[in-house]
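All protein chains but one are shown at their positions in the complex.
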Amino acid sequence: MRQLFLALLSALLPFAAAAQDRPVLTVYTYDSFVSDWGPGPEIEKRFEAVCDCDLQFVGSGDGAALLARIRLEGANTRADIALGLDNNLIAEAAATGLFAPHGLSPKLDLPVAWDDPVFLPYDWGHFAFVYDSTKLADPPDSFAALMAAPESLKIIIEDPRSSTPGLGLVMWIKAIYGDEAGAVWRRLAPHILTVTKGWSEAYGLFLEGEADMVLSYTTSPAYHRIAEGDDTKRAAIFSEGHGMQIEVAALMAGAKHPDLARRFLRFMLSDAFQEVIPTTNWMFPAVTPAAGLPEGFAEPLPAGASILLPPEKVPALRKAALAEWREALSR
Amino acid sequence: MRLLPGWIGLAAVLALTLGPLIPLGLQAGAAPGFGGPEWGALRFTLLQSGLSAGLSCLGGVVLARALSRQRFPGRRLLLSVMGAPFILPAIVAVLALSAVWGRSGILSDVLAALGLGRLDIYGLPGVVLAHVFFNLPLVTRLVLQELAAVPAEHWRLAAHLGLSRGTVFRYIEWPAIRTALPGAFVLVFLLSVTSFAVVLALGGGPGAATLELEIYQALSFDFDPGRAAMLALAQYALCLSLGLVALRLARQAGFGPGLDLALTRLDGAAYRRADALVIGLGGLFLLTPLAMLAARGVEGLIAGLPAATWPAARLSLVVALSSSALGMALALAMAALIAGLRRAAPARARLIEAAGFLALTASPFALGAGIFLALRPVVDPFALAVPVLIAVNAVMALPFSLRILLPALERVEADYGRLAASLGLAGWSRLRYLTLPRLRRPAGFAAGLAAAFSMGDLGVIALFAPPDLATLPLAIHRLMGAYRMQAAMGVALMLVGLCLVIFVVFERLGAADDRA
Partner (left out) sequence: MIGLEGLVLRRDGFRLTADASLPEGSITALIGPSGAGKSTLLDAFAGFLAPEAGRITIAGRDMAGLAPAERPVSILFQDHNLFPHLDVAQNLGLGIRSDLRLSVKDRRAVEAVLADVGLAGMAARRPAALSGGQRQRVALARALLRRRPVLLLDEPFAGLDPALRKEMLDLVARMARRQAMTVVMVTHLPEDARRIAGLTALISGGRLHPPQPTATAFDKPSPEMAAYLGA
């Protein structure tokens, strides 16, 4: 009884930061970045070894929730850095005026040109449909082939209203097909087994064998290969090209420790940070580390296969693209 | 004086359900509300919720009657295990269900082996199936509790008079069932209305969406807190009006007290076969997906749980036990208030009772964001994450604990209120020597349910969780987000196991001194 009470008490006590002299650098990010299985813990250890500071990651939901949170807090946010927005969120993030230029001119290994003065990429990936090669011998090699496939070929996608990859797919198709996107969705509709709230549900259902393909990343098979020694999962490469997700970090205009924050951004593009990314975040590092990518990691797509809507065009297109998507799939 | 804690409880409930919407509403101008697609989503929501609630109630009554008639070894354990679906995190439940009912689930495999087609449940059937899976145990327990409250003398009399099955149902069982059914219907209906991840995942398309998705969207991609507040308010309005209608329909059976005779129903023998079939089918329906989860979870357990599981389990336990205790105090105080006002001001009593449902339609996202906004100017919300989580979970469990405790409390008042009044039993003595002993069994059930509910709830912590603090459901989400499905299933199995232990312990406590 007494022990229970003490346990209760200790849990109820505010999580007061231990009094210390080292400056605290606060980085807001998404939840999976800070989890034990994400890059967060290792990166915290590595940066703290060199910065003489206390690096605190604060995770909340996904990228969209992260931006919402920053907007809720407004100018007097505690964050020094926001890490984890992506190309589809950048324009809206920029419009808040809450972010400051990073002032760096790094050399990035991105398949597309990137010179945004505020948002600095730390990793990137291509969306792709992942399949099990033992079950699907002859996967479609394009959206055209997917549309033409027999109706029994089923895919699971994420809802663009609640999930980043889901929105990525909608913008991917919009970028390829423009005004024809609605018609494409109508032809894809019979193949869509279901639409899930987030990536985890979709991927979990796929692993249960519910559908032939699931919307994920070209890097997903690398996880199964490296962590599980399972070489059966593959990403279907589409001839129309692949939508990109570029994940970025940015300095907050109201940062308490702007110099330390800039130092972190520089660290972010160094090997110490970048070599952690492939096997924790399962994305391509924004700057390939000197040692190269880990053994068995995904091959980058050939040049020219990357499809990226200019971030500033996303807000205007998003609403229309969502409406088309919804209209086509609600039939 | 006796009602004061109830008023305080009511204020706390309103503060934690409606209160958080105020800072949200103050944020930004709400975008105009409903268009064609929203109406479509609303229609689907009402349809699936109505079907889910109807089928859960139907199945619940059939199963509860069978269980009330029969006594067999393992009955109590079955009752406890059956309750597990109720606390499964949505994502785990979806996977467990798909392992049975999915295109590559065991049922499809059997059908395919027989040369029949594979099942395709995605769409309305899948959504309803999932909601019945979640809620059937709840309805069964609520109805069973009322059947168990029928004084043994009535069964004795029925057996003595040789009343026909129809007569027994009409004059003994139905009045008891009717006490619980409208409330149970509303519970399931509203749970289905606010369900989100399950509806999407099994719904097959964007048409299968609920208002909850709109709220989520308004709070993330669209960033329109005003709209989120408005939609949340709309959900509350739906909840309150439905609650009021249902409460009008509910009636106390008014059997009067029995003498706690140790006597069970005598009509079990005549129904043995039919009941065995019903209980068997119900058990299969509820337990097979759990068995699939267990099979996958065991692999995860053997592979070893991640280190982060243990602090998460500890935190989950602390939160669950504290919010259960707080929630029970809250439910008792509110139940006393409602019972106390019942005669003098029936309309007001009903309104307060309906307010007890409010937390059902509370959107965790809107609540989380609102509380965050409200606390931020005053204190670091992270510092209060655990107390806030406990308080919110206590209020979230209120609709269930109130449904369980209120009918029982009103029965106590009706049967022994006058005697207690003439003896001057008041305050603590009344609680200790009358209320609590008479409520022991339902209170044990309610406390267990509240604790389990709060264990399985992801709720507001998604927004609130400080970096080094995770509950078990959050740990499951994080594992899945990092491809570690097997480990996630292991943790899910542990979550279910812990919930069951809590559940069984609380129920045993509730029945420890029970001679009936």
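So that you can tell them apart, the chains are marked A and B in the order they are listed, and the count of residues begins at 1 in each.
To be clear about the criterion, contacts are C-beta pairs under 8 Å (C-beta built on N, C-alpha and C of every residue); 3 or more make two chains touch, one makes a residue touch a chain.
Computed from a predicted structure; not experimentally measured.
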Quick one: jot down which shown chains the absent chain touches. B
Looking at B:R76, B:R418 or B:R508, which makes contact with the chain not pictured? B:R418
Touch criterion as defined above, residue of B:L4, B:I22 or B:A426 at the omitted chain: B:A426
Kindly note down the residues of subunit B that lie in touch with the hidden chain. 256-262, 415-416, 418-419, 421-426, 428-430, 432-434, 437-438, 513, 515
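Heads up, the rule we're going with is that only the chains that are shown with their structure count from here on.
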Averaging only over C-alpha atoms, locate the centres of subunit A and subunit B and give their separation in whole Å. 35
In the complex, go through subunit B and note every residue touching subunit A. 27, 37, 40, 91, 94-95, 98-99, 102-105, 122, 126, 196-197, 200-207, 209, 213, 216-217, 219-221, 223, 225, 306-308, 314-315, 318-319, 321-322, 369, 372-373, 376, 380, 382-387, 390, 462-463, 465-470, 474, 477-485
Which residues of subunit A touch subunit B in their complex? 4, 7-8, 11-12, 14-16, 31-32, 34-38, 40, 56-62, 64-65, 67-69, 71-73, 78, 92, 154, 159, 161-162, 167, 189, 192-205, 207-211, 220, 223-224, 227, 282, 325-327, 329-330
